[in-house]
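For this depiction, one protein chain was excluded, whereas all remaining protein chains were kept in their positions.
Our next item is chain A:
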Amino acid sequence: MDEIITDILVIGSGAAGLAASVYAAESSQQILVIDKGAIGRSGSTVGAVQIASLGSWSHREDSLDAYQQDIRESGRGLSSPVLTDVLVQDISARLEDLLQWGLKLDKNEHNDILVAATSGHTIPRSISSKKGKTGLAILQVLTKRAKNSSNIKRWSDVITLELVKANGRVAGAVVLDLKENKSYLIRCKTVILATGGIGQLYSTTSNPAQSTGDGFALSLTAGAALVDMEQIQFYPVSLIHPPSLSGLCLSFYHLAKLYNRNGERFMDKYEPETMENTTRDKLAIAIASEVEEGLGTPGGGVWVDATGNIEEVKRQFHHEYQLCLDRGLDLASHLAEAGPAAHFIMGGIWIDGDAASTTPGLYAAGESAGGLHGGNRLGNNALSECIVFGARAGKAAARESARMKSITDGVPLQTKKADKIINVISNSEQGTERSYACKKAVQTLMGKYVGVVRSTKELLQAKAEIKAIEEKLDQVKITSSPDFYSKEILDYIEAVHMVTTAQAIVEAALTRKESRGAHHNKNFPEQLTEVKHTIVKVENGKMTVQEEGEV
């Protein structure tokens, strides 16, 4: 296998990966950032609308304490105090950096920075850029900066198969350049994982095609611990119709009214004080419960009426309004049919305040990291997390790399999973299973058994079905020529990662015997007094789960 050498390998080029690269590049270390799609245009960051932050625009009552209190309240006891502290301490300085590098914030008619209220934030602190295309705007600023840094190399269409270790630490990765189906061993001093979330493990999702949870599978195989993987945020109000927009988040739900099939404004039963303007976990559970009781719409959701606040919707959420209009749904005069869609994972790679995982040499930032948001993420805190912890990861990895004398030159690096993947691909002519169909099978079963409302029986069923898909994957059939880009190969590798990550989610969900935050198990509807985290690891090739107190 050909080898490539760099000091720091960054995997993923959303807001977290690009922030990590740019801050790491302030050192003299060499940085290689790779992405399985087009660099800077393939993750969830692209779709993000607003970012929560403290700064010169902050309301008079806002403070580090107030912000931290909101996150911890929303986290249902699972938010790490260390991580929430870092977020609120660092956010305004990171935003200042972005502004200096060219980010322009949206303004109101008086030329003041537009600050929006978001459910669960007790004080309005959401700001935006490019008329609500904030994620894209941040990516553009970071990409420009990365391009201008002479020590950052960017490499698109390269997927990671396995992280490799030497002397007990992560020392590189095996990757496949999809353009020519050629594998490479990258040797480095430190790796930063920023591969985003898991939406594509579900059939209905707001997430882009690349959100197949690869980073969780990669880090598990490298021995790192994952925290609270059962905590998955379902965006409560996502379009069901038209199918081409299925999963589209209707971010204006706090400005709308929701009705069940009988025309009842059902939130009156669940959250009479806040009604629709409540946190995502509560709203998703309320909607899913209505549907379970047979009170859902024909498409299995609820009706959304935005007509009462349509001017505000058009102003703050123009892209969503226009997209619906283009597909024949005029929100000014019609109801939308919507329900929960997989949106964000609060759990993830267990990190410390410097974004270091439990495996030496491996850092994680952004949605791949876990523990900051606990049981429920507040809107617009994901982008904040990406830039704060991306920066932390970049700086810490650069410090550690600078202290290390050499890259593990010449040391044989053990690979296992990658060898198997490459082997299955080489022998796939005789296979029988289409890789896209295996992905679809994972999505169907996760949607059916590991959705908003769960039960132990369904989780056990999910576990059995995932195992069966894992076995099928060894019999994958790849018909396209191995000399060129092959979507079948990409789908196969993603399916392999999806299966491992799905197993981790199900194991964590089976272990949490209560309902807390986004994890709602019908058999254990109460929240226990004692707060425990689920910790998933792979030890000696076997997945294990433990429960731990304060982490």
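Operating definition for what follows: a contact is a pair of C-beta atoms (placed from the backbone, for glycine too) under 8 Å apart; a residue touches a chain by one contact, two chains touch by 3 or more; residues count from 1.
Convention: contacts and distances are computed from a predicted model.
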Absent chain [UniProt protein name; select from "ABC transporter permease", "ATP-binding protein", "Acyl carrier protein" or "2Fe-2S ferredoxin-type domain-containing protein"] | "2Fe-2S ferredoxin-type domain-containing protein"
Hidden partner chain, touching residue among A:41, A:254 or A:463 = A:41
Out of A:157, A:214, A:276 or A:385, the sole contact with the unshown chain comes from A:157
Of A:76, A:392 or A:434, which residue touches the hidden chain?
-> A:434
Which of these, A:111, A:150, A:167 or A:244, touches the one chain of the complex that we don't see?
-> A:244
Provide the residue numbers of chain A that touch the chain removed from this figure.
-> 37-39, 41-43, 46-47, 133, 136, 156-157, 179, 208-210, 242-245, 248, 319, 323, 326-328, 434, 436, 478-481, 484-488
